[in-house]
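Excluded from the complex is one protein chain; the other protein chains are retained at their positions.
Right, subunit A next:
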């Protein structure tokens, strides 16, 4: 309930998973391949996670492992985790993984998430402290949302440290206006 208003949490739950209906359902247009608004038991449908999860709790569907945790991704993460483009697979890779792990039969997802995060974490922090802005912006197109937060936090910590050492102006334009000013000048 604490995450009721959390935008990232809501967007994470929009991620689609493929499910197999165990029970029939009538009057719903969620299966694009069906001509009438009726879902037969046994049909395979792509549903957003929020719907799949609730239906799974009531034993109406069974959930398959989503493609972003498939064998190919696993092999890539084992080979060189830091250069895998996780963002294009799922921008909320870790959060989604944590949500999906308890409802699919696959027991290895937890370990996959852990090992991927552990090895990428080091890389993210190193790049955040050393990379120049242009190199950094190229690098972060492959990061998940969580990792970008980490990256930005590391950079702002560095910036605050420098500011503390050198000193600087206390007052600044409110950040919401800053971009606007520059464009009008």
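The rule is short, and it goes like this: a contact is a pair of C-beta atoms (placed from the backbone, for glycine too) under 8 Å apart; a residue touches a chain by one contact, two chains touch by 3 or more; residues count from 1.
Going forward, contacts and distances are computed from a predicted model.
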Report task. Refer to UniProt and select, among "Putative GINS complex, subunit Psf1, GINS subunit, domain A protein", "Ribosomal protein S13", "Mannose-1-phosphate guanyltransferase alpha-like" or "Proteasome subunit beta", the name of the complex member that is left out. Result -> "Putative GINS complex, subunit Psf1, GINS subunit, domain A protein"
**Report entry** Contacting the left-out chain in the complete assembly, out of A:55, A:90, A:128 or A:150
**Finding:** A:55
Report task. Provide the residue numbers of subunit A that touch the chain removed from this figure. Result -> 4-8, 10-11, 14, 23-28, 30, 38-39, 47-48, 50-51, 54-55, 58, 60, 168-181
